[in-house]
Structures are given as structure tokens and as C-alpha cells.
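A protein chain is absent from this complex, but the other protein chains hold their places.
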Amino acid sequence: MTPLTSCLLLSALLFAIGLAGALMRRNAILVLIGIELMLNAANLNFIAFWRYGPNPEALTGMMFAIFSIGVAAAEAAVGLALIISLYRHTKTTNIDEVNSMRG
Amino acid sequence: MLFTIFAILTVAGAAAAMSLRNLVHSVLALTVAFAGLAAVYLHLGAQFIGLAQILVYVGAVAILIVFAILLTRDAGATSQSILSSSWIGNGTVVLVIFGILAWAIHHSATSQRVVLPQPEASMQQIGNALMLRFALPLEIIGVLLTVALIGAVTIAMREKKETR
Partner (left out) sequence: MTWIVRDLWLIPALPAFAAGLSALARQRNRGFAASLAIGSMGLSFLLALCAFAHTLASSGHGEPAVKVFNFPWLQYGSEWLKLGWMLDPLTAVMLIMVTFVGLLIFIYSTGYMAHDENFTRFFCFLSLFAAAMLGVVIANSLLLLFMCWELVGLTSYLLIGFWYQKPAAAAAAKKAFITTRIGDLAFLIGIVWLYSQAGTLLFYDNGAGCLEHSTLMRLIVQTTCIGMAASTGIALLIFAGAVGKSGQVPLHVWLPDAMEGPTPVSALIHAATMVAAGVFLVARVYPLMSAHGGVNLAPSSTTALQVVTWIGAITAVFAALIAVAQDDIKRILAYSTVSQLGYMMMGLGVGGVAVGMFHLITHAFFKALLFLGAGSVIHGCHEEQDIRRMGGLKRFMPITFATYAAGMLALCGFPLFFSGFWSKDAILHAAQAWSISRVPFYLGSFGALLTAFYMTRQVYYVFFGESRLARHSHQSHSTDAEHHAHGVSDSPHESPAVMTMPLVILAAFAILLGVIGTPAWPWFDSFLKGEPATFNFAGFLESGILRVMLFSSIIVILGLGLGWWFYGRKPIVSAEEPDALERLQPQIFDLLRHKFYVDEFYQDTFIRWNGWLSHVSDWLDRWIWNGAVWAVSYFVLGLSWLARSADTYVVNPGFDEGCRTVTAGGKLLARLQNGRTQNYLRLVGVAFAILVAFLIWSGVQ
């Protein structure tokens, strides 16, 4: 198995684990942690392709990864702020109980 | 060899982060996963990204999550399940997705690709790229971070006296 394939597999595994956590855990913060993991897996994907891709001099993969890190940080901040605000409102972080926006 | 170790570390950390009951423990495991990833980046030759990963993720995001945990701590430890109520269906979906991804990777043409030598990614080149080719995204990400900062502060601010 080529290094690229192993990187990609690792990235896929991380993504799956992150998705599993986001979908299966009860706490809202753990959902966010799962999302962070997924983003990291995507970053790994970018870097892997940058390293083993056809045109590493263009630094495209690396740039993409840099911006992805930036965006992930911003998103984590806002998400956590939302969770804190939600906690203040409903006194719980259990997302099963936060279902008042339903049809 | 090194790669395998780092990979196992990362996966273990991620799995632990997702499955521990104690939130702080899961954050710590997440930090380990981040660190493992940073090591992988360094191994792949993306030094800047690796160090940026440690700086941002381990240094900022994980700390932020810890703060959030501390601010939203329940008084008593819950005895209910850590899994959400719809974990069966969700789990199935996750397995399916992983299966598809793995199969896609396995069957794609990337598995036959020729390995290139280590590329050069000096700071100079990165700086050049940021300032020249990727100037616009740089500025936008600056704005985005500013907005996120202001937004997060606004959202998490204590509400005024009249609304409860």
C-alpha cells in the first residue's frame, strides 16, 4: 500500500470516528469535538495529496489546509459560544432534549 | 514505521475522545489525537502546518473546549447512557460511509501512483504564496476570524437583566 493510500485510509478512519461521535453521543460538546475531528481528517487529506500529488510546488494543498485550520478555529469558537448560550437557556447540554424546532 | 506509530496514536486518541464518559478526559484524548496528527504532518514534510496545528488546535481549540465544558458542567454526574437515543441507525450509517470511503480509496487510481520525492516548502515560499496568490483568501479569513470573534462574544454574552 502506498503512503498516499495509507494516509487516505487514516483520514477516512478519523473521519468515520469523528462522524460516529457526532452522531452517537448525547452531549453537545462531544458533537462539536467530533466535528473538529472530521475537519482534521479533511486537513490530513489535503496535506497527503499535497505531498503525494502531481504538483507540490504550487502549495495548493498546504494553503487549503491553512485556511481550513483557520475556519475550523472560528467555527469552534462560535459553536461553543452557541452551546454556552443554549446551556444558559435550557440548563442542559443534552441535545436529545433540544428539539423544540420541530414540524 | 514512524507513520504507523503516529497513526495508531491518532486513532486511539480519537476513539478515546469519542467514547469516554468524562468530558475532560475526552478533551484530553482529543488533544492527544491532535498531537498525533501534527506529528503526521511533520512526518509528511509540512512543517508549517504541523506547527500551526499544534498552535491552533492544541493550544486554542482544545482549551476553548475545556472552557466550554467547565462553563456547562452539570451539577451531578449523569447516570444516563452516553449514547444518544438514535445511536443504532446512526451507527449503521457511519459504518456504511466508512465502508464506501475505504472501498473508494482502495479502488481508486491513487493506489498506483508513483511516489515523488519530498517537496520543498520553505517559509519563504509559503509567505510568497500567502501574499501573492492567496492574498484574497488571507484577507477574507482575517475578516472571518474577526466576525467569529465578535459573534462568539455576542452569543455567549450574559443576557440583559430584563430577559430573565
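Annotations
Each chain gets a letter, A and B, in the order it is written, and its residues are counted from 1.
We adopt the following convention: a contact is a pair of C-beta atoms (placed from the backbone, for glycine too) under 8 Å apart; a residue touches a chain by one contact, two chains touch by 3 or more.
Computed from a predicted model, the values in this text were never measured in an experiment.
From the options B:A29, B:V94 or B:A156, the residue with contact to the chain not on display is B:V94. For chain B, the list of residues touching the undisplayed chain reads 84, 86, 89-90, 93-94, 96-97, 100-101, 103-104, 107-109.
Looking at chain A, the residues touching the absent chain are 19, 22-24, 31, 95-96, 98-103.
The rule is simple: only the chains that are shown with their structure count from here on.
The geometric centre of chain A is 5 Å away from that of chain B, both derived from CA atoms. By the touch rule above, chain B contacts chain A in their complex via residues 3, 7, 10-11, 14-15, 17-19, 23, 26-27, 30, 33-34, 37, 40-41, 44-46, 48-49, 52-53, 56-57, 60-61, 64-65, 67-69, 71-72, 74, 80-85, 87, 90-91, 93-95, 97-98, 101-102, 105-106, 110-113, 115-116, 118-121, 125-126, 129-130, 133-134, 137, 141, 144-145, 147-149, 151-156, 158-159.
Those residues of chain A that touch chain B in the shared complex are 1-10, 12-21, 23-27, 29-30, 32-34, 36-37, 40, 43-44, 47-48, 50-52, 56-57, 59, 62-63, 65-67, 69-78, 80-85, 87-88, 92-93, 95-96.
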